[in-house]
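Missing here is one protein chain; the remaining ones are kept as they sit in the complex.
Chain IDs A, B, C and D follow the sequence of writing; residue 1 opens each chain.
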Amino acid sequence: MTRSQSATLFALGLLLPATLYILAIVAYPLFDTIVLSFTNAALRPTYDFIGWENYERIFSAGNFTEVIIRTFVWTFFSVALKMIIGTCGAVLLNAAVPGQTVFRILTMPPWVVPMAIGIFMWGWMYNGQFGMISGLLQNFGLRDSPLPFLAYGNTAFWATIVTDVWIGVPMVTIYLLAALQSIPKDLYEAAWTDGAGRWYRFRRVTLPLMVPAMLTMSLLSLIATFNSFDIIWILTQGGPSGSTTTMIIDTYRTAIGSFRYGEGAARAVVICIFVSLFCIVYFRAVRQLSKGQIR
Amino acid sequence: MASALTLSNIRKSFANAEIIKGVDLDVTQGEFIVFVGPSGCGKSTLLRMIAGLEEVTSGDINIEGNRVNELPPVKRGIAMVFQSYALYPHMTVFENIAFPLRVEKLPQAEVDKRVDAAAKVLQLDQRLQQRPGTLSGGQRQRVAIGRAIVREPKIFLFDEPLSNLDAALRSEMRVELMELHKRLGSTMIYVTHDQIEAMTMADRIVVLSLGEIEQVGSPLELYHHPDNIFVAGFIGSPKMNFIKGRCTQSANGQVEIDLGELGTMALERNAPRLAGEEVTLGIRPEHLKLEQSNFSLSITPNLIEHLGIHTILYADVPGSEAFIALFEGEPGAEEGTPISIGFNKADVHLFDSSGQAVR
Amino acid sequence: MASALTLSNIRKSFANAEIIKGVDLDVTQGEFIVFVGPSGCGKSTLLRMIAGLEEVTSGDINIEGNRVNELPPVKRGIAMVFQSYALYPHMTVFENIAFPLRVEKLPQAEVDKRVDAAAKVLQLDQRLQQRPGTLSGGQRQRVAIGRAIVREPKIFLFDEPLSNLDAALRSEMRVELMELHKRLGSTMIYVTHDQIEAMTMADRIVVLSLGEIEQVGSPLELYHHPDNIFVAGFIGSPKMNFIKGRCTQSANGQVEIDLGELGTMALERNAPRLAGEEVTLGIRPEHLKLEQSNFSLSITPNLIEHLGIHTILYADVPGSEAFIALFEGEPGAEEGTPISIGFNKADVHLFDSSGQAVR
Amino acid sequence: EELSFTVCGDEVDPTWEGFIAEWEEQNPDWPVATEAVGWGQCQDKVTTLAAAGSPVDLAYVGSRTLKQLALNDLIVEIPMSQEEQDAYYNYVPETVSFDGTQWGVPVAFSTKALFWNKDLFEEAGLDPETAPTTWEEEIDFARQIEENTDADGFGLVAKTFDNTMHQFLHWVYTNNGQVIDDEGNIVLNSPQVLAALEAIQEITQYSEEGPTAYEQNEVRAIFLDGSLGMVHGAISTGQLATEAGINWGVAPLPLGPDAEGPGTLLITDSLAVFNGTGREEKAIELAKFLTSPERQWEYEQSAGLTPLRPLPEVTTMMEQDPTWVPFIESIEYGGPEPLFTDYQGLQNTMIEMVQSVVTGQAEPQEALERAASELERFK
Partner (left out) sequence: MTELARSASESTATASAEQKAPAKVKARSQKAMIDRYTWYEVVGIYAGIALFLIFVLAPFIEGFLVSLKPLAQLFSTPYNFIPENGSFQAYFDMWNSVPALGLHIFNSFFISSVITLMVIAIVVPAAYAFARFEFTGAGVMLGAFLAVNMFSGAVLLIPLFRLMRSLGLLNTYWAMIIPGAAFLIPSSIWLLRTYLMRIPRELDEAAWADGASRLYTLRRVILPLAMPGIVVISIMTFIGAYAQQFIFALTFNSKTEYMPLPVGLFGFFGRQEVLWNELMAASFVGILPVMVVIVFLQRYLVAGLTAGAIKQ
């Protein structure tokens, strides 16, 4: 056995626990899901294989394309906002002003709080009658009637996005803050020496150098956002009038809510395919973008 | 000639520690000044204060007669080349060089013209569309210089710009920099801890130690007439040999020095106060001869290095730490075999007990 | 003497690119071998193959007569000192040095004994409880060597161990390493691209270029009798001057060379085949004299560097790229003023059109 | 052998604890392991356990799910004798029946009535003691309150939440409408239901801002805050309103044009016995034990539930607390929650329909037609 062979064996050995674990806990259920997607599995303990019927049903259901488009729009805005707010946050928290440490700590709570609780708190805020936002708007005379955010299609759509952004922002901020700090100081000094002001430095130096980290983070948030379930489920259950029904909500409703496991599994498989395709495209784009940018 | 830069009693403290302890310096228009000194002596700090990157704790910085203490770098008319080059990894060479012009919002045609001119001077014309990551060390350095040139600053500041390069490239770049200086005629201030760079490039060298100026002068002035033991040891490679002794007598422009086992030596110095003091003799390795000279001593080389061009002998000599002799070509010395070497009294440096040169 | 290491027709390819193209070398017990060559020529790769860090594509490595191609480093009886030292930052100096012994699970008493001994040799006794992060560059290097010593290897391998140090420390460490070699008497193989290190430390220098050995020999052999133009240019600093010419006649142990504007020159060489060929003359900068010599030419220095110990002149000479002359002390040359310099024919190297030396 | 029994709520009602102790005394070989699961997860949990093949023996479930569970062979039938059926109020056994047999033992019953805020009525210039009796009045009163006070007229429930359908069914059942008939035909698309939907459309403008954001409890909270004229609520609303200092009245749900008498939605919860445990018989026995008339009454009193059986005590209770009257009297014309195979599907469709009308995205007729055709899939 040559050295490189033994090295490969060793590496595989190191990977064994992780691989076995993931195979057992994720891959096997995933396989199970794929199998189920070709059956009429439901509550009844037995089921039959029914070929592509589930898939046919999904795509003939009519609203499925609508759901897909909505999912992409929802995901896009959520990720974009996370990145924008996270970048702003990171830049602000990186500013050398007194209180920096405290501010950094104060960004963490949304990340740390059990997700359900955070969502309940937002539910409160969105309440038209008793919630803070509508309440304060009324108190300050900016509105004379209650504003129930979750009542209308478009406000509910944005309200769920804002909540998702809120939960995702701390992680993005902290990660980008770390990225910011690894930009060599002398680049700023050089730019300053050349007369570049703060904004110019940010635009021409900071931002481009953060791109790789931003791409990584956006991919990670993309995956998380695509699968964001709890937020919509707790706030609106996909309503009103389906205006917040994303693929995962749709799937959950079919599989768990209606106990049509087979069809739910088929929907899950479709989601997975979409996400994978998207990630592949995205990865390609990222690789193209970040070519030669890394020092 | 006009004074390009004047430092008056510059001081700098970081959190109670005084790093620069009152520096005065006057730099003439077009001069090439080199700061040298051991690591941590404050060279970079001083340079950064001139650049305006670091605040001055007290004292004044004047550029062309105007006090610039409070001005940001760009308003001081300086340009700085960083040790790490600080190139923007995401921009092409062109954009890197054009950066200061973009800041000024010059029209594209003007930018093109100036960048092309700079690129030509620096032989970067072929590289303008590459990114810094794909350049060699020397090319990177030239880009960094290019970025400084396009601004047409009054003063160039360099912080160890060659220290990241390998020896061959370093000497090549050294020559290029000197030619550039000649061509542009601008004032340049250059930090290094490399002997050869300091000696070859400087009009004047500023030797710093612990935040203070030890001596300012032309390279040969420092080589031949070091003010004190620190400068003497610092300038010249291999290092000057020091031999401890005691001045037994000093009168009539003659001092007599007892070198213990090595015997005594008489030097022509007019320094009556020296009598009875501990003194140090300094003699450069290259001033040691195998021929008959004013003063000779016998050494046993314990290591001989043959460099072809010259040969270096290491030996233990009483009263001296490491004793080094350097001879041209290949003398017939052998390790372990004592030989007699000598030197001329004219080549000897004498330092009093406080380390000051006695001339 | 016993052969410590033999390389027979070693080849190495990375993904189709052949990096080492058949290297043969025989190293004697106790020898100090230095590998030099331009960056990327395969020095590190060769060393790493000897160490067992890199697999050999073809060829044999024998250590003390045993084929070790398949053995892991520790079984080959080698110890390696890395360019970056590769110290474990989380361990004390003691633990760093003790690391190989810990691996062998030696009893604590034995570990203490050996580490202490090594520390004494390397003057690290006072530092044993510090961490590498708190050490100076030279001390770190000694720790790295300490880690190599305790193993008592048959062969030490060094990959540019001094390249991270500044000039002063480098020359100091160089001397220490040589003394260590003397004291231990082990075989050492040393990679560097530093001229001075190669010249001063090596018993024999191996000059590599593009994965092949150009010449093997003692430093002075290479300095005085380079086999080809590559070695001639590579060994010696400043670089040898090359002047292009044409051999007009070659007979009776005499060749006549036409140097164009510089005139003609006759050299004593027995090389009839040379007639009519393009040749290159080589003359080292330090062999140029201001005094009257066999052959003289007039140059106009366009740059003069005063180093105190010697002075370097740069000039443009027809048929030569950069022409450099080096004089001891300070001759009275001035930039822009033509002077006449000369050299002895005995100092001239002659190379044929394929770059091989004609002796 | 141990009987596992899953109860919804975060604790087992104390009366049941007593009954179970009693049971264990009588059946020393059959101890009962009770487990309380919060309302939110109770149903899903029990179903998931059953679907995964490890069912509990006995569980508290919403009667609406019985059909689905039964059709999937997850529960066993618990037939009632005629005598037993007769002991319940009208329609109660029907809430647990399909295919001519019963699949659960009713255990909790809730009916709804109209609560109104007398102070607001007065402020709006209405008679504070007169509740609306017809939809027309209900809508008109709501309009007056909306126009004459700061408060809103009616508490409409339209969130994406199960009780949106329930509240809609109030309207359906007070207009003699049906979702599915006894033969299992979808009869949603009827004039009666259309009228209900139109009524909702109309009352939306006099309701709180954005009904699609509120479920029943949230609407109730607004009512308790004194900001709503009327709501449909369960008996407990009254007690809470008193605590909140509201001057309130309660009346039967107002009736639609086609009504034949007072109506309401009859929601029951049942005890279901799961299939395949080998302990089914004993579980049925326990279910019946717990729901025997005296124990059931005791439990209802303790938990504040509408009585399942017309016991003599009920009359006494109504006399003591007239609040109960509308809740009990409307049982007679009430309708059950429709039993569908895919209950979730039904619910989603109905919610979708209501929401589309409330938000003005669709006209009642088209919403109704679409829903009716969709429901075919979920029967």
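Everything that follows uses one rule, which is that contacts are C-beta pairs under 8 Å (C-beta built on N, C-alpha and C of every residue); 3 or more make two chains touch, one makes a residue touch a chain.
Not measured: the values here are computed from a predicted model.
Peer 1: For the chain that's not shown, point to the residue among A:V73, A:C272 or A:A285 touching it.
Peer 2: A:C272
Peer 1: Just one of A:V67, A:M125 or A:A159 touches the chain that is missing; which is it?
Peer 2: In the complete complex, the chain left out is touched by residue A:M125.
Peer 1: Using the document's contact rule, name the residues of chain C that touch the chain not shown here.
Peer 2: 51-53, 72-75, 78-80, 82-91, 99-100, 102-104, 131-133, 136-137, 140, 147, 151, 164-166, 169
Peer 1: Hey, which chain D residues sit against the chain that's not shown?
Peer 2: Against the left-out chain, chain D lists 9-11, 35-41, 44-45, 48, 51-54, 217, 221-222, 224-225, 227, 236, 240, 243-244.
Peer 1: Spell out, residue by residue, where the missing chain touches chain A.
Peer 2: Per the touch rule, chain A residues meeting the hidden chain are 7-8, 10-12, 14-15, 17-19, 21-22, 24-30, 32-33, 36, 85, 88-89, 92-93, 95-97, 101, 103-118, 120-122, 124-125, 129-132, 134-136, 138-139, 166, 169-170, 174-175, 177-179, 181-183, 188-189, 192, 198, 209, 212-213, 216, 220, 223-224, 226-227, 229-230, 248, 251-252, 255-256, 261, 264-265, 268, 271-272, 275-276, 279, 294-295.
The definition used in the following text is that only the chains that are shown with their structure count from here on.
Peer 1: Which chains touch each other through the most C-beta pairs?
Peer 2: The chain pair sharing the largest number of C-beta contacts is A-D.
Peer 1: Just curious, how far off is chain D from chain A if you go by their C-alpha centres, in Å?
Peer 2: That gives a centre separation of 38 Å.
Peer 1: Hey, how far is the Cα centre of chain B from the one of chain C, in Å?
Peer 2: That gives a centre separation of 27 Å.
Peer 1: Chain B: which residues touch two or more other chains?
Peer 2: none
Peer 1: Please set out, as single numbers or ranges, the residues of chain A touching at least two other chains.
Peer 2: Residues of chain A touching two or more partner chains: there are none.
Peer 1: Could you list, by residue number, the parts of chain D that touch chain A in their complex?
Peer 2: Those residues of chain D that touch chain A are 44, 47-48, 50-51, 53, 68-69, 72-74, 158-161, 208-214, 218, 221-222, 225, 227, 342-345, 348, 351-352, 355-356, 359, 361.
Peer 1: Would you pull the chain B residues touching chain A in the complex into a rising list?
Peer 2: Spelled out, the residues of chain B in touch with chain A are 51-53, 72-74, 78-80, 82, 84, 86, 88-91, 99-100, 102-104, 131-134, 147, 151.
Peer 1: Given the complex with chain C, which residues does chain B contribute to the contact?
Peer 2: Spelled out, the residues of chain B in touch with chain C are 39, 166-167, 171, 175, 178-179, 193-196, 199-200, 219-220, 223-224, 235-239, 284, 286, 303, 305-310, 312, 314, 326, 328, 330.
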